[in-house]
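One protein chain is absent from this view; the other protein chains keep their places.
Entry: chain A
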């Protein structure tokens, strides 16, 4: 396990002109055992081209050349940052100018040792900020708006709904606590509208690669290669007698499933016929479940005998989900009850 705190470094585009500031920040962070696992430009986050994972960071630092009083920060990102923080994680670099947004999003403002915002467990907070309304509006509009903000707003909704009990309405019996608890831990909404994308950052630490080689003398062989009639014969590289005991790695364990044999092109052993029979069997099965409508066989009707989704419930989902004996095998996924156009699957031999 990693022993450092994982950090996110957000930078104002203007910072890129002063790399030494960036470097200083990193060294300072390192002294506090913070490791910036991600570093993004704030505008990238703002335009939605970067999505943050939920509860990933211990700390987020915003780096800007603006003086503390003049900081301009997109407010909508504060909720996003809140979601990407672990519980008790902190944001460094924002000021009291955004205090209200900080509080709304469940931060506690801490002054010492250094000024920062700390993410607290909302349900334990005793604040009566009137945010539910605002959130409801967001829930409604979230799907239509910028896809990238979809993720955080769901969580916020959950957080706020789990905060409801703090209102302590006596007659609130219609909303049992159990339900709310369930809501608040719906993790399936984690799925981002678009997955996170990662730029390749590869590195080998050269020192750990101890062997030093002096290849300068070998370079000469590249200078003398213009004539190509002095090459070895490829065939000579194979020693037929030796192939009886090749030095190769043997695999000993593994799963028992084996690939079904397939007939070769010029099969004579009967396997090809067997395969053809299988295909034909399946096709005749398909013919049984396909019902053609009157208008010149252009559509297939899957609503046979009230079978909406097939016996096992998976038939409509496509071959990847069908059982091995499924009569629908080989047909595309379909929407139950909807005829589908035969063009896409027509047998046009």
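Simple rule for what comes next: contacts are C-beta pairs under 8 Å (C-beta built on N, C-alpha and C of every residue); 3 or more make two chains touch, one makes a residue touch a chain; residues count from 1.
Here is the rule we go by: contacts and distances are computed from a predicted model.
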Name of the absent chain as recorded in UniProt (options "NADPH-dependent diflavin oxidoreductase 1", "AP complex subunit beta", "Cytochrome b-c1 complex subunit Rieske, mitochondrial" or "tRNA (guanine-N(7)-)-methyltransferase"): "NADPH-dependent diflavin oxidoreductase 1"
Selected residue (touches chain absent from view) among A:41, A:118 or A:329: A:329
Chain not shown: contacting residue from A:20, A:111 or A:203: A:203
Residues from chain A at the interface with the omitted partner, ascending: 2, 4, 23, 26, 30, 35-37, 39, 53, 188, 191-205, 208-209, 211, 213, 215, 218-219, 221-222, 224-225, 228, 230-235, 237-239, 243, 246-252, 254-260, 262, 264-266, 268, 278-279, 282-283, 286, 316-321, 329-333, 335-336, 344-349
